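Moving on, here comes chain A:
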Amino acid sequence: MADPLMIFDILLALSIVALATASLSVRDQFTMIVLFIIFGLLSALAWVRLSAPDVALAEAAIGTGVTGALLLKTLHHLRFVSGSRNRQPMTGVAPLPPVPLGVTLANAAFCGLITLGLAAGFLGAPAAGPGFDMLVAEAMPTSGVAHPVTGVLLNFRAYDTLMEVVVLLAAVVAVWQIERGLSEAPAPVMGVVWQGFARLALPAIVVVGTYLLWGGAEAPGGAFQGGAVLAAMGLLLLLTRAYVPQPGHRGIARWAFVLGTGVFALVALLVAGGGRVAFEYPLEHAKTLILLIEGMVTISIAVTLAALFHGREPVALTTGGRHDT
Partner candidate 1 sequence: MMDAPLLPLFILLTSLLAAPVLFSLPERAARLRTGINLGMAGLKVALVAWLSLKVSQGVIYDLRFELLPGLEFKLQADPLAILFIALSAVLWLITTIYSVGYLEHGPHRARFFGFFSLCVAATVGIALSGNLFTFLLFYELLTLATYPLVIHRGTAEALRAGRIYLIYTLAGGLVLLLGTLGLWVLAGTTDFVPGGVLAYVVAVNPLAAQLLFVVLIGALGVKAALFPFHVWLPIAMVAPAPVSALLHAVAVVKAGAFGIMRVVYEVFGIETAQALGVTAPLAVLAGVTIIYGSLKAITQDDIKKRLAYSTVSQVSYITLGVALASPLAAVGALAHLIHQGLMKITMFMVAGNLAEGLGVKRVSQMDGVGRAMPGSMLAFTLAALGMIGLPPLAGFVSKWYLAQGGLEAGQAWVIELLLGSSLLNAIYFMPMLHRAWFRDAAPETTGAPGRPRIGWMLAVPPAATAALVLIAGGFANAPFSPLEWTRFIVAIEYQE
Partner candidate 2 sequence: MSVDLSPITLAIFVPLFGAIMAFLLPRAASVIGLATLALTTGAVIWLARAVLTGGAVVLPLGGWGAPLGIDLRADGLSVAMLGLTCAVGFLVSVAALDSLKGAQQARQRQYFWPLWLLLLTGMNGVYLGTDIFNLYVMIEVIALAAVGLTVLSGSRAAVQAGLEYMYASILGALLFLMGVGFIYLQLGRLDFAGLTGAEPTGALIAALALMFVGLALKTALFPLHFWLPAAHANATAPASALLSGLVVKAALYIVLRLAQYMPFPSETLLTLVGLMGAGAVIWGGIQALRAERLKLLVAWSTVAQIGLIFVAFARAGEVGLPESWKAAALLILAHGIAKAAMFLAAGRIKDEIGHDVIRDLDRSPIRPTLAQFTFALAAISLIGLPPSLGFIGKWSLMEGAMAAGYWHWVAVTMAGTLMSVAYFSRVFAGFLRFDRVRAPVGEHQGWALADAAPLTLALAAIGLGLLAAPILGFIEIGYPFGVAP
């Protein structure tokens, strides 16, 4: 009975739930974000336990790493804006109209009911569900790659993946259009030790990112994980002020954003013909094409994630002002 792994699972599950609750109920927003990051890493661990290393990598790098960085950046911005002008250093945002406790409780009870219903539904579902296992196993030899998850992402369901890159593109277009004008909070000054660390880490990150991308064909990893790691490099560059986006860089940034989407879509369209449909790579070129797509998508993901972190479009600050339409 006392299977140590099971005890580990239960403890992990309990800490995940506890951290989720804690991060939502803790008062201080900084603590909230830190708790969330821990939550994310533990979730990734749980997914490793469920034999999903790719997902765990993606969650750790993107779901937790990039999201955490975005949240922290926003918190910094909020505290800067409200701290310097509104004298509300700790809340960070203007208080919303208070919700009556009764409503909150009713909502919570409602959500609780939904959750119970979902749990009931989950328990009623088939234990070892049917799936795509057989289909994937049959199709893998003709997919051009050896790692099943990469096969699904870039071949079987490549259309999904293309649209996912489109979502990223839409996000960066939307973010550039939303944030404008006024200067943001200045990056915090972090000192010499940090600069040294960054200098040391940068080349290592490039190696790791490329490795993840390259290894993705046979082993866990791939464009998204690699792109996220490379994006971390961008974050470091931005945070150390080693790179400051200039208005003149917008053109090249645009090209970098659309590179992955454009190449992916073009390849998908151009392989059609001779009895093949869109996304149907010729078998002999499949591996090459997939690697090409992955490479371009990785670049786009890295640049896009870094741009999402940076936020506003780099425009000359003289055009600042709220009515800068």
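The set was built so that all candidates are chains of the complex that A comes from, given by their letters.
For the reader, a short list of remarks on this structure follows.
What we mean here is this: a residue touches a chain if its C-beta (ideal position, glycine included) is under 8 Å from a C-beta of that chain, and two chains touch if they have at least 3 such contacts; residues count from 1.
Here the structure is a predicted model, which means the values were calculated and not measured.
Checking the candidates 1 or 2 against chain A in this complex, the single touching one is 2.
By the touch criterion stated above, chain A contacts candidate 2 in their complex at residues 117-118, 120-126, 129-132, 135-136, 139, 155-160, 163-164, 166-167, 169-171, 173-174, 176-178, 180, 254-255, 257-258, 261-262, 265, 268-270, 272-281, 322-325.
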